[in-house]
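For this view, one protein chain was removed and the others were kept in their places.
As written, the chain order gives the labels A and B, with residue 1 at the start of each chain.
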Amino acid sequence: MADKKERSGSPGQEPPEPVPAGATPRRAGLGQRLLPYAGYLVVTAGLCAYGLWADNYYYTQLLTFIGIHTLLAVGLNMVMGYAGQISLGHAAFFGLGAYTTGALTVHLSWPPLAALPAALAVPALVAFIVGMPTLKLHGYYLGMGTLGFGMIIHILFREWTALTGGPNGLVGIPVLSAGPVSLAGGKTYLFLVWGAVLLSFGMCSRIVHSRVGRALSAIHFSEQAAAAVGVDTMRAKLEVFVFSAALAALAGFLYAHMVTFISPSSFSFLVSIRIVAMVVIGGMASIWGSLFGAGLLTLLPEWLHVFSEYEVMIYGLVLVVVMIFFPQGLTRGVLDAYERARRRKTGAGPSA
Amino acid sequence: MQEFLQYLFSGITNGAIYAVIALGFSTLYSATDLINFAQGEFVMLGALLLMTLWTQVSMPLWAAFPLAVLLVAAVGMVFDRVAIKTVKKPSPILLVLITVGASILFRGGAMLLWGKHSYSVPAFSSISAVEIGGAYLFPQSLWILGVVLVLVAGLNLFYHRTLTGKAMQAVAINKQAAELLGVASRKMTLLAWGLAAGLGAVAGVIISPITMSAYDMGTMLGLKGFCAAMLGGLGNFWGAVVGGVLLGLTEAMGVGYVSSSLKDAIAFLLLLLILYAKPTGILGKASSHRF
Partner (left out) sequence: MSAQGEEKPAPVLQLEGVSKSFGGVRAARDVSFSVAPGHIHAVIGPNGAGKTTLFNIITGVYAPDSGRIRFEGADVGGRPVHRRVAMGIARTFQNVELFSGMSVLENVMVGLHVRTRCGFLGAIARPPWVKREEKLARETALDWLRFVGMEKVAETPAGDLPFGWQRLVEIARSLASRPRLLLLDEPAAGLNARETRDLGALLKRIRAQGVTLLLVEHDMSLTMEISDRIMVLDQGVKIAEGTPREVQADKKVLSAYLGG
C-alpha cells in the first residue's frame, strides 16, 4: 500500500528487517520527520511564490480549477482508492453543493458564507440517505446504482426549473465575501481554494492513518473478512461516503462562487467520469496522486487546444489503458515499472 | 381509452427495444459474469452505422441492416480481445472502469466520425399509420415488434437447438466443467461478446427511424436496457423480454399520465428500487465469497 511505504521510508529493502521487540524501530532524523510534510511545504511555497511574482489572470483561474478538481478527486479517492467502493455519480454531490449555495444566495439572497453550512449539509445528508441502500451493493451493481443516482440528480437539476433555472442554469450567484473583505476572484480566491485543498489533504491523511483508515483498507481487501474481524463495514463505508460527498460539495460551493453561473451540464455523467479518471491516473489510494491526476486532466485540455474535440475520447482511452496496464493507477504503475526495471538492471549487473 | 391505447402502443414499441438491449446484457452476463457499461454504445453505433450505410452510402436496407449489425458485433469481439482478455487480474471494479472508459471512447469516436448532429432516417416502409380505436399504430412499430419477435425466436432456437448455443449455456452454468468437457470457454466468451454487441446494434437499427440518432444516445438507452434486464432477472432470457416491455409500458404511462419530464427518471428510479429491494438476491453467486 502507498501509505505503508511513506511510513517505513525504505520501500526497496528486500528482507524484512527484524523489529527489536519493545525498542523504537526507527530513529528518524529531522529530514525524515519532515518528509510527510514535504508535499504541504512545497505546495505552500509554490503558492507563495506565485502570489508574490506572478500576475496572470488566466493562470490564476487555471490553478484555482486544479484546486477544485483536486478536492473532488481526493474525496472520491477515499471512497474508491481506499475503501474500494466504486462511485460513478460523484458529480451529483459536486452539483448539489453548487446548487444549494446557488439557490440560497440567488433566490433567498443569503450571504454565501451563511449558505456554506447548508451547501455541505444537504449533499452530506443526501449521501447518507442514498448511501444506506446503495452501499449494500457490490461491484457492477454499485457502479450501476451510483450511476443511476447521478443521472437522477442530473435530471433533477435540469427539470426543477423553479429552483435551478433548468437547462439554462442559475445566473447571478454572488462572489464570496467575508464581511467587508471581498474574496472574489484572483489570487485571494486561489489561496482560499488551495487552503481548502491542503486542509482536506490533512484530514484525509489523518483518516488513512487511523483506526478508521485501517478498517477501510481492510474492507478494500475483503469486506466479509473485515466484518468477521469486527469492523462494522456498513458504517465505515457510509461514513467515508458522506465525508467524500461533503468534500465534493465543498468543491461545488467554491466552484459556484467562482464562476457565478452554474448549469446542469457541469454536473453530468461525463463529469463523474472525469473525476474517476483523475483518481485512476493519480493512483488509487494515493492522496497526493489525486493532485497529480486533477492537475494533469485540468491542464492537458488547456495545453492541447485541438484536444477539445478529443477530450472526451481521451478520458475514455486513459481509463481503459491505465486500468489494463496499471490497475493501481498511473503514478503507482509508473513507479512500480521503474522499480522493476532498476532491479532488473542491478540484478543483471554482477553477472554481466 | 384512445389515449390509453396510444400510450400502450408507444410503451410496447419502446419496450421491445429495451428488451433487445436487455437481451444483450443478459447474454454477456450469463456467459462471462460481466456487466458491460458500454452496451448502450453498441446501440448508438448500430443506429449511426445504419444511417450512414442506408442514407449516405445508399445501400439497400436489406443489406445495410445486417452489415451494420455485423460491424458492431465485430467491434464487440475486438473489444473483448483488446481490452477485456488483456486484464491480468479481472475484478468487477476494474471491469466497470474499463467498460465505462470504453463507452466514453466509443462516444468520443462517434462524435469525431459523425459530429454532434442528430440524424434521422426514414421509416422502413412508407405505409401510413393504422388507426385502431382512435389511436395510431405506426408501421415502424410493427417493424420493431416483428424484428424483435424474430430475434427472440431465433435466439431461442440457437440456445436450444444448436450445438454452439447449448455449449454457450453449458459455459454459463459452469465454466470449469464445460472446459473439462472440451467446450472452449474463451471462444464462447468471444461469441457472447459478438452476440451482445450485435443485439445492441439491432436495437439501434430498429430504433433509428423513431428517434434522432446522435453520438450520445447510448448512455441512456444502455441504462434503460440494464434496468429492463434487472427487472426480469439478469441472465434470464424471458426475463429480459418481459422486463423490457414492462419498463416501456411504465415509462409510457408515466409520461402520459404524470409528466413528460419524468421520462428518463422513471427508468432510474425503477433501477434503484430494484437494486435496493433485492441486493442479496443480486449478490448471489458472483460477489459473495465463501469462507
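Before moving on, here are some points about what is shown:
Quick note on the criterion: a contact is a pair of C-beta atoms (placed from the backbone, for glycine too) under 8 Å apart; a residue touches a chain by one contact, two chains touch by 3 or more.
Not measured: the values here are computed from a predicted model.
Checked against the full complex, the candidates A:152, A:207 or A:323 give a single residue touching the omitted chain, namely A:207.
Of the candidate positions A:232, A:302 or A:339, contact with the unshown chain belongs to A:232. Residues of chain B in touch with the missing chain: 291. The missing chain lies against chain A, touching residues 1, 4, 8, 16-19, 21, 25, 203, 206-207, 210-215, 217-218, 220-222, 224-233, 239-240, 243.
Please note the rule applied: only the chains that are shown with their structure count from here on.
Looking at the complex, you find that chain A touches chain B at residues 80, 84, 86, 88, 133-134, 136-141, 143-145, 147-149, 151-152, 155-156, 159, 222, 224, 228, 269-270, 273, 276-277, 280, 309-320, 323-324, 327. Residues of chain B touching chain A in their complex: 34-35, 37, 83, 86-89, 91-98, 100-109, 111-112, 219, 223, 226-227, 230, 261, 264-265, 268-269, 271-272, 275-276, 279, 282-283, 286-289, 291.
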